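Before we start, here is the structure in question, set down as structure tokens.
Here the complex is missing one protein chain, while the rest keep their positions.
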Amino acid sequence: MANEIQESIASRAAKELNGPCVVNLGIGIPTLVAKYIDDQQVYFHTENGLLGVTDVDEEHQDPNLVNAGKLPVGETLGASFFNSAESFGMIRGGHVDVAILGVLQMDQTGKIANWAVPGKNIMGVGGAMDLLVGAKKVIITTTHTAKDGSSKLLKECTFPITSTRIVDMIITELAVFEVKEKQLELVELMPGATLDEVREKTEAVFSVSLKQDHLEEGI
Amino acid sequence: MANEIQESIASRAAKELNGPCVVNLGIGIPTLVAKYIDDQQVYFHTENGLLGVTDVDEEHQDPNLVNAGKLPVGETLGASFFNSAESFGMIRGGHVDVAILGVLQMDQTGKIANWAVPGKNIMGVGGAMDLLVGAKKVIITTTHTAKDGSSKLLKECTFPITSTRIVDMIITELAVFEVKEKQLELVELMPGATLDEVREKTEAVFSVSLKQDHLEEGI
Amino acid sequence: MSKLLENGTAALKSVRTGDTIMVGGFGLIGAPLTLIDALTEKDVKDLTIISNNLGEKGKGLGILLGQKKIKKGIGSYFTSNRDVGDAYRRGEIKLELLPQGTLSESIRAGGAGIGGYYTKTGVGTELAKNKEEREINGELYIFEPAIRANVALIRAWKADTLGNLVYYKTARNFNPVMATAADVVIAEVDKIVEPGELSPEEIVTPHLFVDGILLATKILTNEGVVTHG
Partner (left out) sequence: MSKLLENGTAALKSVRTGDTIMVGGFGLIGAPLTLIDALTEKDVKDLTIISNNLGEKGKGLGILLGQKKIKKGIGSYFTSNRDVGDAYRRGEIKLELLPQGTLSESIRAGGAGIGGYYTKTGVGTELAKNKEEREINGELYIFEPAIRANVALIRAWKADTLGNLVYYKTARNFNPVMATAADVVIAEVDKIVEPGELSPEEIVTPHLFVDGILLATKILTNEGVVTHG
């Protein structure tokens, strides 16, 4: 069901995962990342209690084997099951190397908002806050703009933040940003994107430090 | 190795255990209680990580299967192993019905001292404090007097207390006391003991409320 | 004295109006569907339900919600059932939202005799409003109190007749911690075996936590919830 934009973001994010590492994928675009991983030493953790998540074909689906998005998954050789308190102990305790998460908004210091919208009732938070405080590295995958065309990368979030923790990297269909000392740095343009387009669609202040091999196509 | 006095205390304590119940036995006299239990629904817990402790004969001893006193034990059908944090979660969380413990001293309100001696370095506490705050019922088994002949049942403990928790029952070779509203009540004389002897060897103030069938022999 | 229960009615004997009840499961996965069904048939109300979700629309705890038997929900993700939001807007239900890690940790604390604890999760967010903050080793934490319930209704895979439990895949989730944190713990299971049939090393919930065992008759399948037996 995922569209081309989502797939391009997910496949770019996959390049950031080099095993051995333990990775937790959020709902949405992050979930797509798994299919771009060949590395046998990238181990997927899901907070509902499984280390060693893998794909499952329809015929082998088990109603009691799902990921945090309640989608059917499989288990790898060497997988293990544990309870919710143990699972979040792993997350908060710093035992998950990377969390890849979606956002509703993020600010120019690297704080994100991905759990609540003002004016609507706050009905769910799930594991988002735990992953943000606990994962060693947080990578955000998101479309650059909201459905109404407004930038998701803002000077300040208008939605409630998920954590005071600063994320490490943001990947959109237009660009890759790293967060350094609470400042966004554009390090890569996605195929077909231009710096002008990124500037136009980004409210947040960011610096530009394109890696060499992106300089020609980008500017 | 246990002497007659210890065995008589242990066998009396065993009468307090009616299954189904989960019981933790301390080191010394309490450990002897197990052999007087026939009830299959009395389950023994040991804080080093086993529910379902039983005796083991010399031939089947396993160096990695011991109780909290590091003595070899066996496991019953339906036993389970768990880690130290889980084991003390059971204890503190109120999941152990009865703890049977020894004491160095106890006071007349029902507080006990069983872990440290003033003037000596305080070198060990083990699980004593956890069992006292967590077990639903605490039964003390102890000789009535210390080696120097002084009473272990005192007006006030001179040794550091193990907990502010009041124990439920005290069983010595001379008598059985219940603790009611922070007062000791003599409810039973042990075979051969007299009330005069108990009075003589007890510094603590206690009331007497002998059950009918002990009245003749006792007084 | 056997822990084996004949039916849902017997299993819920101790549930009273006004009780706080923990219910295992992550959505319908690992939820005690047979016990929830019995709860919908029992004449009680004003319940406080501690559960990650309040079921799905018209399923699991969602039915109980529809019956207006729930006074308050404590969980992490009510979004999974749109009816919860509607009931909340109509003022029919109170909600307490906790991060999922805080929910599970508070329940564990309640079962382990811990009064409360400090977590980094939620610091500086709306969910930390009015919560005590404390700096420990240069990092900010917030205080969270332990959670306990009158009754826990949980789902396991196999029980032995003593009450030892093992779980099945991701249906484990909140069940083992809830098993520790209520005055009365009832487990619904797929299979009941004799003591000794579960390996002592693989028992997840030792029997001292479990008060009653019921054979499940509502089963989650790929085709939805089906009724057996």
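Every chain is named by a letter (A, B and C) in the order it is written, and numbering of its residues begins at 1.
Just so it is clear, a contact is a pair of C-beta atoms (placed from the backbone, for glycine too) under 8 Å apart; a residue touches a chain by one contact, two chains touch by 3 or more.
Please read all numbers here as calculations on a predicted model, not as lab measurements.
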Missing chain: touched chains present in the view: A, B, C
Of B:V66, B:L174 or B:L189, the residue in touch with the unshown chain: B:V66
Chain not shown: contacting residue from B:E47, B:D97 or B:E173: B:E47
Contacting the left-out chain in the complete assembly, out of C:K13, C:R134 or C:H228: C:R134
For chain A, residues in touch with the removed chain: 19-20, 22, 41, 43, 45, 51-52, 75-82, 88-96, 133-134
Residues belonging to chain C that touch the chain removed from view: 105, 109, 112-121, 134, 136-137, 139, 141, 145-146, 166-169, 199-202
Chain B, residues in touch with the chain not shown (by the definition above): 46-50, 61-66, 70, 75, 81-85, 87-89, 91-92, 116, 121-130, 133-134, 160-164
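Going forward, only the chains that are shown with their structure count from here on.
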Most widely separated chain from chain B, with each centre as the mean of CA atoms: A
Central subunit by CA centre of mass proxy: C
Where chain A and chain C are represented by their mean Cα positions, the distance between them in whole Å: 29
Computed distance of Cα centres, chain B from chain A, in Å: 56
Interchain centroid distance [CA atoms averaged], chain B/chain C, Å: 36
Numbers and ranges of chain C residues touching at least 2 other chains: 108
